[in-house]
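Working notes, beginning with the structure itself.
The other protein chains are all here in position, but one chain of the complex has been omitted.
On to chain A.
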Amino acid sequence: MSATMTHEGAVHTASHDHGHHDKTGTVIFGFWIFLMSDLIAFSLMIANYADAEWHGIANGPSPHELFSLGLPTIETMALLISTFTFGLCTLGMKYGASMKRTVFWLVVTLALGAIFLGIELYEFHEFWTEGNTPQVSGFLTAYYSLVGLHGLHVTSGIIWGILLMVQMKTFGMNDLMKSRLVRLGLFWHMLDIVWIALFTKVYLMGVLS
């Protein structure tokens, strides 16, 4: 809740016409609830993964045979930094006189997201060409689906961000754009938190296993 308040504060909605409640705050509140529902999906996928990495190896590789920490650490760094840069983007929206700073940090954020995604796809490609496709075992199915679901979220975040920049150019930085940017921010930060869980469970604990 307190984060909601912070973000509502960041939006500074200008007009409060009579008999009309604060729509921006409510929309953001609704989006929080949506994210809670989305987190259920991730939780279930993680639970499924936790089961599959024990019982689902079949004839395929086990986690510590498959994973190394090098690339995943770099992609984790990219995503963590992108969360920081999104913070700068939000600050730019709140204090910046023009849209410039906001847009600049948004571009940096999305670029970091793209780097993250690129590394992930590269890893998928490597595994795939070694013959470790999702069809090999329950474990690989769970791995590709869990990490892939997160990757799909990042992809939609990037597309959303690009479309939002187009709209910001069309409409200018009005309340609606601010509200949308705040929601993208919530989405992006959630993906970061989810990734910390994934990195720990899949890669760190996988390599140690």
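Convention: a contact is a pair of C-beta atoms (placed from the backbone, for glycine too) under 8 Å apart; a residue touches a chain by one contact, two chains touch by 3 or more; residues count from 1.
The rule we apply is simple: contacts and distances are computed from a predicted model.
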Omitted chain (choose from "2-oxoglutarate oxidoreductase subunit KorB", "SusC-like TonB-dependent receptor", "ABC transporter permease" or "Cytochrome-c oxidase") - UniProt protein name: "Cytochrome-c oxidase"
Omitted-chain contact residue, chosen from A:Ser37, A:Ser98 or A:Thr129: A:Ser37
Identified contact with the non-displayed chain, of A:His55, A:His125 or A:Lys169: A:His55
Residue numbers in chain A that touch the chain omitted from display: 18-21, 26-27, 29-30, 33-34, 36-38, 40-41, 44-45, 47-48, 51-52, 55-60, 134-142, 145, 163, 167, 170-171, 176, 180
